[in-house]
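I have a structure I would like to understand better, so I am pasting it below and will then ask my questions one at a time.
Every protein chain but one is kept in place in this view of the complex.
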Amino acid sequence: MHHQFYNDYSETAHPACLAAIAHEPMRQEAGYGMDTISAQAAEAIRTICHAPEAAVHFLSGGTQANLTVISSMLRPFEAVISAHTGHIFANETGAIEATGHKVISMTVTQGKLTPADVRAVVAAHPWEHGVRPRVVYISQSTEIGTVYNLTELRALREVCTELNLYFFIDGARLGSALVSTEADWTLADIAALADVFYIGGTKNGALLGEAVVIVNTSLQTDFRYHLKQRGALLAKGRVIGSQFLALLSNGLFQALATHANQCALALQNGLLALGVEFESLSSTNQIFPILPNDAITALQARYGFHVWKKYDEGRQMIRLVTSWATPLDKVKDFIADARDALQHKEI
Amino acid sequence: MHHQFYNDYSETAHPACLAAIAHEPMRQEAGYGMDTISAQAAEAIRTICHAPEAAVHFLSGGTQANLTVISSMLRPFEAVISAHTGHIFANETGAIEATGHKVISMTVTQGKLTPADVRAVVAAHPWEHGVRPRVVYISQSTEIGTVYNLTELRALREVCTELNLYFFIDGARLGSALVSTEADWTLADIAALADVFYIGGTKNGALLGEAVVIVNTSLQTDFRYHLKQRGALLAKGRVIGSQFLALLSNGLFQALATHANQCALALQNGLLALGVEFESLSSTNQIFPILPNDAITALQARYGFHVWKKYDEGRQMIRLVTSWATPLDKVKDFIADARDALQHKEI
Amino acid sequence: MHHQFYNDYSETAHPACLAAIAHEPMRQEAGYGMDTISAQAAEAIRTICHAPEAAVHFLSGGTQANLTVISSMLRPFEAVISAHTGHIFANETGAIEATGHKVISMTVTQGKLTPADVRAVVAAHPWEHGVRPRVVYISQSTEIGTVYNLTELRALREVCTELNLYFFIDGARLGSALVSTEADWTLADIAALADVFYIGGTKNGALLGEAVVIVNTSLQTDFRYHLKQRGALLAKGRVIGSQFLALLSNGLFQALATHANQCALALQNGLLALGVEFESLSSTNQIFPILPNDAITALQARYGFHVWKKYDEGRQMIRLVTSWATPLDKVKDFIADARDALQHKEI
Partner (left out) sequence: MHHQFYNDYSETAHPACLAAIAHEPMRQEAGYGMDTISAQAAEAIRTICHAPEAAVHFLSGGTQANLTVISSMLRPFEAVISAHTGHIFANETGAIEATGHKVISMTVTQGKLTPADVRAVVAAHPWEHGVRPRVVYISQSTEIGTVYNLTELRALREVCTELNLYFFIDGARLGSALVSTEADWTLADIAALADVFYIGGTKNGALLGEAVVIVNTSLQTDFRYHLKQRGALLAKGRVIGSQFLALLSNGLFQALATHANQCALALQNGLLALGVEFESLSSTNQIFPILPNDAITALQARYGFHVWKKYDEGRQMIRLVTSWATPLDKVKDFIADARDALQHKEI
């Protein structure tokens, strides 16, 4: 296999993360996230987010973060609103429902929930014969690579405030969103708008780790009980804390995401130049070109990627994901091979 | 602080584990536990356990392993039997109950459940106005440092078979149990007796990681669905697989546990020689001496440890935990300081 | 208020049901559904359904029946498929999700799920990153008054068998469906096709009560545990058993439903004669006429009914429900008043 564009977690971790983990391994630290390293990382996140009152917790993965956060926000009869493409609705094996709560999905375009969607859900749930919507969940960037801009985020915040909903942002790919050309916001903006969000490490260079930031102080109380109950409290919390310290030093977090986006943009531009169609263009590290079936077959001999869905009789949409670890020459190789495949040359 | 005997996860990880993680970080591997490194580690575990049909999955911690395994075994009205000291009953914030199941506890001595306990629970639950006991849960070593011997394990297996119960062994500290002087069994014995068990990495040198071994083939089906739903499927499964490969090479797993036990034995013998009483003696890496209150206060100035419970008006039981990382000279220092504290000298 | 067409449970119960309850009240019977009266009623149901091996249980309401039955069929990661109009998806406050399971909805027309819908759901859930569909849920009659015919039911049974799904029929209004002009099936057909179904009493003359019929013997085991755990095991089971005995004697169950349907048909025909439009015509006891807003306002002064949804700027769809207890003269009154309202006369 020449290269895999399956996802952004195919490589182990960025050297800086590995080095951070391996630093002073024999220094004794308190367990279960009460260590000094996690405390420093939490402080670094509060600083970068301009959120001095935020609580920060380090979890091992996105599904774990989503189920722990969302179930902590809801009473038994309350529900969370998601785009139909939202990770919690489509890709987490009913993890939210397993905590007892309905995920109300809205069919969206571009992977993005709108205030109108939120209003429609609330309007459709007026009484006790249905659940009560209580949390708006979005992913930033979305599962199809798009990015909410500041106007869109503010509009969602406003509708949440108006309708007494919490606003939760899944940031598994927040780095890629943050440095995308579409992003006209900062982490501080995210912290000012969301009740809770998380900063994804796993898909941006870390071995594992998501930093959950609870900005709304009323949601901070007792969160460690939720963590422990859901199996999300790591004995050695430093393993994640240390990596976030590394990622947040010297702009590494942004640099890694920028590299991933540049690789994706190069892929996208290269394919566009070959006449390849896209349903929508991406500014983050996932792109979704539409290719003829035979070209896909040819490319699969050398590259790993997911076929996303059938587009028409002769074509399918594929997903290509780049990361901090993607070599630029593999991007060039892919484009060259795609050119040949489209021209029915052997590759 | 001179040294902490709080637990066996105060240090980061053994160098061999850190090296294993850092090996070939840029080699692309499949995500979510489907990587070749996890596959090799699983095979190594099957080999060492003489369990060629076993399924092996790598999870990030003990509570996560317990809740995922137990909820996968039970229908909604079924329950798990545990000693009152069992981790799932006493120390996991209702994690099992949060999946919908009752933990039936029996008050035990020495931290060990007996066939008579199991029979008593089953006899007390004859009909549909109570839950149905379905799983016997034990910890090996137990939460108070004791070890089930082969006769005891076989007796539990027999009662489980007779009463149609599954037998699940929490091996968060299985290494320490395995190399204890009380252990007259092997990992292959454990695999032959349990339906499911796990081999703890976190408390024996790994950064994080528990290897769940599902021996009973009828329980293997669909386990990845349970993992994903509970947030237990790591994107980069290699992070745990690689460490288990390291631990299972050249006897490292046993060597680390042996060191931990030797430190604990040295502590225990040293304190016995000072006339310190114990409710029961331990052959693993946790000991529970009974000390005068003033001696405890004095020792707390230099050492970290948990006060376990009040023993009588003047004394309390403390817990001292050693690990692969405990320096032997700290053990000697502790004994010397304990001698002084018991003689009311300043330490 | 002249008359309410809100629902089919506005009156207490048919005199025969009340008489059955009040019969021999001092005769002692076993509790929790083990009484001889419930046993007789179960036998009567087995006979009428030609299902000698079926297990029958009496529950107090539809939501209770749905949540108890569905959660008894599923492993934690499994899910149920429903029309978007299905009661479990739209009208039960997340009762299924509260037992830990996702309800996968398909947007349907006419309230009916098709084999193609079922296939599409299964195709969209191929792996452990999504739930596994395991039960197909339909309502007969549906929430919008339509009825599945025998061809449609057989096709659903076939797709269930092919795809290893259970087939569960919510029969809260099974009586009305059974006697509708669209029904070309019998209760024996339902029993032959479904794994589990229930016969609704509450909406067809009973004080309360749904008879759950578990035809698939593999689903019968331990169902009383589920009943007790969900709070669905009535201390005095005879209260429901006795009513079903009454309803199933001398064709009362069919007679009551037939009256309800005739009232609805009379309403529908009367309104059609006035030129009122319908999105679809009903053969059961719920009809959904589309009326001008001012006519609705006028009618609301004298009649109770639910406004179902906005149809266009000037019109809304309303729901009129008839029952065993609907007086035919009230039907005539309504039509007359509707005529006046449509002609802008005062009513």
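Letters A, B and C mark the chains as written, and numbering starts fresh at 1 in each.
The definition used in the following text is that a contact is a pair of C-beta atoms (placed from the backbone, for glycine too) under 8 Å apart; a residue touches a chain by one contact, two chains touch by 3 or more.
Please read these numbers as outputs of a predicted model, since none were measured by experiment.
Residue C:93 is the one among C:38, C:93 or C:261 that touches the chain missing from this view.
Only one of C:173, C:238, C:319 or C:339 touches the chain withheld from this view, namely C:238. Interface note: of B:3, B:101 or B:228, the residue touching the hidden chain in the full complex is B:101.
Although one chain is not drawn, the whole complex shows that of C:229, C:261, C:284 or C:322 it is C:229 that touches it.
Interface residues of chain C facing the missing partner chain: 1, 3-4, 6-7, 9-13, 15, 18, 21-22, 24-31, 60-68, 92-95, 98-99, 202-203, 207-208, 225, 228-236, 238-239, 304, 325. Listed for chain A, the residues touching the missing chain in the whole complex are 32, 71-72, 75-77, 99-100, 128-129, 131-132, 222, 224-229, 233. Residues of chain B in touch with the missing chain: 76-77, 79, 90-94, 97-103, 128-131.
Note that in this section only the chains that are shown with their structure count from here on.
When chain centres are set by their Cα atoms, the one at the greatest distance from chain C is B.
Each chain gets one centre point, the mean of its Cα atoms, and the points for chain A and chain B are 34 Å apart. Distance between chain centres (mean CA atoms), chain B to chain C: 51 Å. Shown for chain A are the residues that touch two or more other chains, namely 92-94, 98-99.
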